[in-house]
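Have a look at the structure below before the remarks.
One protein chain omitted, others in place.
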Amino acid sequence: MQLVRNFWQSQIGKKVVMAVTGLILVGFVVGHMVGNLQVFQSAAKLNAYGYFLKHTVGGALWAVRGVLLASVILHVVAAVQLTRQKQAARPSGQGYQKYEPQISTFASRTIRWGGFLLLAFIVFHILHFTTLTIYPDYSPTDVYNNVVKGFQIPWVTAFYVLAMGALALHLFHGAWSSLRTLGLSRPAARPTARPIVTALAGLVALGFAVVPLAVFFGAVQPAAPEQGIPAEALEASALQQSAGAPAGASTTAPTSTLAGH
Amino acid sequence: MKITLHVWRQAGPKAAGKLETYTLGHVSPDMSFLEMFDVLNEELVEAGKEPVAFSHDCREGICGSCAMMINGAAHGPMKGTATCQLHMRSFKDGDEIWVEPWRARAFPILKDLVVDRSALDRIIQAGGYISANTGGARDANEILIPKPDADSAMDAAACIGCGACVAACPNASASLFTAAKISHLGHLPQGQPERFRRVLTMVEQMDIEGFGHCTLYGECQEACPKLISIDTISRMNRDYLKATLTKRPEPTVEYAG
Partner (left out) sequence: MELNSKVPAGPLAGKWDKHKFDVKLVNPANKRKYEVIVVGAGLAGASAAATLSELGYRVKCFVYHDSPRRAHSIAAQGGINAAKNYQNDGDSIHRLFYDTIKGGDFRAREANVYRLAQNSVSIIDQAVAQGVPFAREYGGLLSNRSFGGAQVSRTFYARGQTGQQLLLGAYAQLEKEIARGGVEMFNQYEMLDLVVVDGHARGIVARNLVTGAIETYAAHAVLLATGGYGNVFYLSTNAKHSNATAIWRAYKRGAAFGNPCYTQIHPTCIPVSGDHQSKLTLMSESLRNDGRVWVPKKQGDKRAPGQIPEDERDYYLERRYPSFGNLAPRDISSRSAKYVCDEGRGVGDTGLGVYLDFSDAIKRLGKKTIAERYGNLFEMYQRITDEDPYEVPMRIYPAVHYTMGGLWVDYNLMSTVPGCFVLGEANFSDHGANRLGASALMQGLSDGYFVIPYTIGDYLAGLKPQPVDAAAPEFRAAADETRARLQKLLSIKGKRTPTSFHRQLGKIMWDKCGMARNRAGLAEAITEIRALREEFWTNVNVIGEVGSLSQQLEIAARVADFIELGELMCRDALHREESCGGHFREEYQTEDGEALRNDDAFAYVAAWEYAGDQAEPRLHKEPLEYENVKLSTRSYK
């Protein structure tokens, strides 16, 4: 226990926690991004994938969500505490009158602000597509049409694309420095040259951003509802809806019309 | 050359400081940066004014005394060069130059550009050595050290303890300093017995002194007059992780009788 406490209290310990949780989240976003791209295959494919995650993976999904949630919390708490330490290490008012960064990347200098933007995005994103809190008229099973509806709204698309820019920067510095923090990287003569991480950050951000953009510019069109979902599941969900959320049905219609424009 | 200087002046540790502006009319490009400060101080003394206090000694880039933040960069614009080896030919006629002390909570300002860097000594005290009391050494050639290991150790051992890494780091982190010592000793067979104990105590001391953490900006490596690589930091972290995972509680000695 003492060991764990010492480890958490030391700055390297906290950095290791950030690195490990960060790498878990990198793994997650890569998987998530690949899953998303099914939107270009067909509505049925994407919906079936959503159904597979929810029902076939089932309970294990909650375990995964637990790990992800814990990772995010640890990552954020460690980041906040380290930021406080850093602020104490050179208190404001005792800083330089003139300071010129020599080699640090824009990504590294903005990692904290970018992180907060991503955190806000994650919260929004969960409320948007997972809990459906923002637009309760979305179907819990028709992932495809939810996506299409979602990204036909300009500011939503803009926000998602902006967040993916932040994600690219966050990955470009974070994924690279995670390996260094864990001491796993090979010595490098020039730390600014990091081709693998550059490719990773670029592909992930692009892979994510292409979906909202494709929807927004009409490359992905709405499809017939609830494709790819087993009939019995639909029935079950319909039962649930009529029983549990009577208001849901009334809001569905206007949004759909809106989305149709 | 004509040079305008904005120099941080602070009468003492508790006093408020501010940038003062001075103009030097005849600066030779062959002067070192510190020689320009000598000229400034001679002029100030002749005018009956308090000269600028600054740290310096060997003026060969090896003692690590000199410490100036020049135009927002630790040790100024030239890579791999301590302030004392920077020459005025790196600047142009008519340039304005800002000169500030190292700034970090762990480096309190004593006066003008002089800061207290004893925190770095305390990090070494925490374990930056091989416990080898005088007299017990075996023959030097009985320890075989592969050349690449000796070279890597030397790369890290080149640290001059100037504190530029802390000064340049946006987090005021002493990671490069600490990691350089850990890497130097960790590359050598003589350093192995205390390797994991050392990393735990030195890192702990680094925290106690109030240095920030490492975000791997790379600014330290760029500022380091000896070009010590941030690869040493990876090594330190790896050792720290290993040390934490493998640490056994030290046996408490029980005395008979």
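Every chain is named by a letter (A and B) in the order it is written, and numbering of its residues begins at 1.
Going forward, contacts are C-beta pairs under 8 Å (C-beta built on N, C-alpha and C of every residue); 3 or more make two chains touch, one makes a residue touch a chain.
In this text the structure is predicted, and so the values were computed from the model without any measurement.
The absent chain, not drawn in this view, touches the displayed chains B throughout the complex. Here one chain is not drawn; of B:Glu20, B:Glu42 or B:Glu96, the residue touching it is B:Glu42. Among B:Met31, B:Ile97 or B:Leu241, only B:Met31 touches the chain left out of the display. Although one chain is not displayed, its contacts with subunit B can still be listed: residues 12, 28-32, 34-36, 38-39, 41-42, 44-46, 48-51, 53, 55-60, 62-65, 78, 81, 85, 87, 89, 110-111, 114, 116-118, 120-121, 124-126, 128-141, 143-147, 150, 153-154, 157-158, 160-161, 184-185, 187-188, 190-191.
The working rule: only the chains that are shown with their structure count from here on.
Remark: subunit A residues 3, 6-7, 9-16, 82, 85-86, 88-91, 94-105, 108-109, 111, 173, 176-177, 180-185, 187-189, 191-192 touch subunit B in the complex. Interface residues of subunit B facing subunit A in the complex, by the touch rule stated above, are 6, 8, 19, 69, 71-73, 98, 100, 103-106, 168, 170-173, 203-204, 206-207, 210-219, 221-223, 229-231, 233-241, 244, 247.
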